[in-house]
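Just passing along the structure, written as structure tokens.
Missing here is one protein chain; the remaining ones are kept as they sit in the complex.
Right, subunit A next:
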Amino acid sequence: MAAEQRAHALTHFALLLRLQYRAKSAYRADLALEIVSALLRQGTWLAFMLVLLRRTPVVDGWDTWKMVFLYGLATAPLGLNVLLFDGVWKLTELIRKGELDSLLLRPVDPVLHLYTRSVSLHGIGDLAIGILAMSLAAQHVPLRFGLWTLPLLVVCVVSGSVVYASVNLASAALGFWFRELHNVPFLVQQFTDLARFPLALYPPVLTAIFFFPLPFAFVTYLPTVLLTEGGSVWVVLTAPAAAAVIHMLARLGFRLGLRRYESAGN
């Protein structure tokens, strides 16, 4: 029964996403603008690293290309997350306007429904820059696992997109309690910028944040260290584990928030 329901949920998810994409692709200029803006935004940080590190090849034991690899591994799941789960950004608005009812009334998991509430194609730009950065870096950094790197990367990127989505869901769900602070998700989003650089640069308190409550370290920093320096392959498995745990917690937060939800009524 449960398995069947899950299969249904996946079909629904795919269907809802497809509809959104069809609607979105009607606006060609907006689409192009979104992708260009993502390329520019990510390209800026990439250029920053290349310019800066041209003069200082090694920072705290991290050479330029290893940093570029980490940057890529952190940016690709960001893109995938935007492509699959971008509807989360609508949550604060739905709460404020009391329009969440329409999601709750349907016989589909409201979280899945929320995820597909909208899509942003700028994820294509993020994903492209992420893959580009990783493949550029792969030519300069010795990767310890040879061809096995590829499936390991896929695991990390997919788990990473779930981690990003869950963190966004949790921070948007704060809107149930603090209705007017609708820019908190943007603040959390900014932290993803920090997670794209070696955590060794930061003071321990800041590093700790990236294990919990924003567990980006498991999908970006730790896998990069593993893939470039070698070690137990089991480290990669912490990525899906972290994704599962944070997703459960985010859903829990969402459900707790729903109890406080007051509809606009009619």
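Following the convention adopted for this analysis, a contact is a pair of C-beta atoms (placed from the backbone, for glycine too) under 8 Å apart; a residue touches a chain by one contact, two chains touch by 3 or more; residues count from 1.
Here, contacts and distances are computed from a predicted model.
The unshown chain of the complex is recorded in UniProt as "ABC transporter permease", chosen from "ABC transporter permease", "Glycine cleavage system H protein", "Spermidine/putrescine import ATP-binding protein PotA" or "ATP synthase subunit c". The chain that is not drawn here is touched, among residues A:A9, A:L194 or A:A208, by A:L194. Considering the full assembly, A:L52 is the residue among A:A14, A:L52, A:L104 or A:L150 that touches the omitted chain. Contact with the chain not shown here comes from a single listed residue; of A:F145, A:Y202 or A:Y261, that residue is A:Y202.
Although one chain is not drawn, its touching partners on subunit A can still be listed: residues 29-30, 33-34, 36-38, 40-41, 43-44, 47-48, 51-53, 55-56, 59-60, 122, 178, 180-184, 186-187, 190-191, 193-194, 197, 201-202, 206.
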